[in-house]
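Here's a slice of the assembly, chains where they normally sit.
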Amino acid sequence: MNPIDGRPVATLEVMRDIIAQSPFNAFLGAEILVCADGVAELAVPIRPELTQHHGFVHGAVVGCVADNACAWAAASVAGDVLTAEYKLNLLAPAVGDRLLGRGRVLRASSRLVTAAADVYAERNGTERHVATMLATLMPLGAQTPS
Amino acid sequence: MNPIDGRPVATLEVMRDIIAQSPFNAFLGAEILVCADGVAELAVPIRPELTQHHGFVHGAVVGCVADNACAWAAASVAGDVLTAEYKLNLLAPAVGDRLLGRGRVLRASSRLVTAAADVYAERNGTERHVATMLATLMPLGAQTPS
């Protein structure tokens, strides 16, 4: 998938810098693994601070992994983006060693990017599909530095 | 709005106990203000740990406030619930002193609860509407203790 409008896109290095500047992602411990050509992947180690009262990872954390996967996939073809909206379906309780989020761009224009992501909980090397997201993002114009 | 099935419902006291047991909500600093008759309200003080790289509150935190507002409104008529899915529209950057989430049940049965929530960012006593959510939740059966 090519960059839209010949726009400068995010690379893995750029994204690592941006994530380091995001206090909430620092709290999550989000590590970006892939960010290129409309695809992104990240990992978040599961620890007690991220759980809810049943002991599962809190849905908002799962949602954040999916949202990041969509936004970072979008950034790889559209540069800086804002999330306009998303829908998250929670498929199974998230327990295990770490969460993996995998996002992909479905369609990109200079006005809107549609992306999807899946979240997996990895335990002892086995992945379980725990959530899926469908999101709409807005590329920020060159005149809107961020 | 009446409890469904004469089921034991969550009260403000019960919810405060549950929230205290939820490490992620403890990190957020979520305080529940209202939980009765299909309506819930909560407040989360805005602090740097909750922001992203533009300095706004991270979308996942806004989503968590909305998700909590929906789930706690649902709990007030259906007892313990699991979130099946939600959609969040982000309307404006969230900046200010605290986030307020207000949820309400649109329809409740023993199988599904539909709820909506709005999130406001309060700055110097003035509220701005920053997000809206539509969610589907599943009441946990008496045979599924949690």
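Before moving on, here are some points about what is shown:
So that you can tell them apart, the chains are marked A and B in the order they are listed, and the count of residues begins at 1 in each.
What we mean here is this: a residue touches a chain if its C-beta (ideal position, glycine included) is under 8 Å from a C-beta of that chain, and two chains touch if they have at least 3 such contacts.
Only a predicted model underlies this, so the values are computations on that prediction, with no experimental measurement involved.
Sequence-identical chains in the complete complex of this entry number 4, based on the file rather than the 2 shown.
The definition used in the following text is that only the chains that are shown with their structure count from here on.
Inter-chain centre distance (chain A to chain B, centres taken as mean C-alpha positions): 22 Å.
Contact residues on chain B toward chain A in their complex (touch as defined above): 18-19, 21-25, 27, 48-54, 58-61, 63-64, 67, 82-90, 146.
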